[in-house]
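Structure below; questions to follow.
Of the protein chains in this complex, one is absent; all others appear in place.
And now, subunit A:
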Amino acid sequence: MSPLPPTPSQTVGPFYGYALPFPTGGEIAPAGHPDTITVRGVVLDGAGQPIPDALLEIWQAGPDGDLTGRPGSMRRDPVTGGFLGRDGVDFTGFGRVATDADGGWVVRTLPPGPHRPGAAPYLSVCVFARGLLHHLFTRIYLPEHADALAADPVLGALPPERRATLLAERDHDRTYRFDIRLQGGDGGHEETVFLAFA
């Protein structure tokens, strides 16, 4: 049987804001966990302007490299129909954040572990925005794990300036910066590497 043709993508549009984001969407780490890291950045367009209506989703392994995931990212209250927030204990591996008026976003999570022995850990990111007709995938690699990063096949195939767009910058202790540029521009900023899966 030949594969079924897929349903085409359409833009998330400007009005997903009351439907998709949920409270504690960016709080992937269990509340108060001592290993919590913060990853923050901005989403920019081809003119270098911030995109205030982008939506990012994060999927990642747990600190032990486990990719099983768990429900409970967007727990709902059957009494009020509202959101309860996460239970503060389980690590679901999933986060969802909308950019703010300055194009900024932030997630607090646990550092992913290697999903196979020797793998460079990363956060997988799916980007949606008004004006973007089909979502984009990228990855946030953390700068520790130098040996694993050097051996990563995706990073290894990229020229240095492209490779740099997939590496989070360590701001200070346990805080990282990762900006996403949907399009390279005249200002000389490098377009983020986006991925296609075969």
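By definition in this document, a contact is a pair of C-beta atoms (placed from the backbone, for glycine too) under 8 Å apart; a residue touches a chain by one contact, two chains touch by 3 or more; residues count from 1.
Basically, contacts and distances are computed from a predicted model.
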Problem - Among "Cytochrome d ubiquinol oxidase subunit II", "Protocatechuate 3,4-dioxygenase beta subunit", "Zinc transport system ATP-binding protein" or "Aspartate carbamoyltransferase", UniProt-listed name of the chain not shown - result: "Protocatechuate 3,4-dioxygenase beta subunit"
Exercise for the section: With the full complex in mind, choose from A:30, A:46 or A:63 the residue touching the hidden chain. Expected result: A:46
Fill in the blank from the handout: Where A:42, A:56, A:132 or A:149 are the choices, the one touching the absent chain is A:132
Fill in the blank from the handout: The one residue from A:20, A:106, A:148 or A:167 touching the chain left out of view is A:20
Practice task
Write the list of subunit A residues that the hidden chain touches.
Solution key: 1, 3-20, 45-47, 49, 51, 57, 59-61, 67-78, 81, 92-94, 112, 115-116, 119, 122, 124, 126, 128-137, 153-154, 157-158, 162, 182-184, 191-198
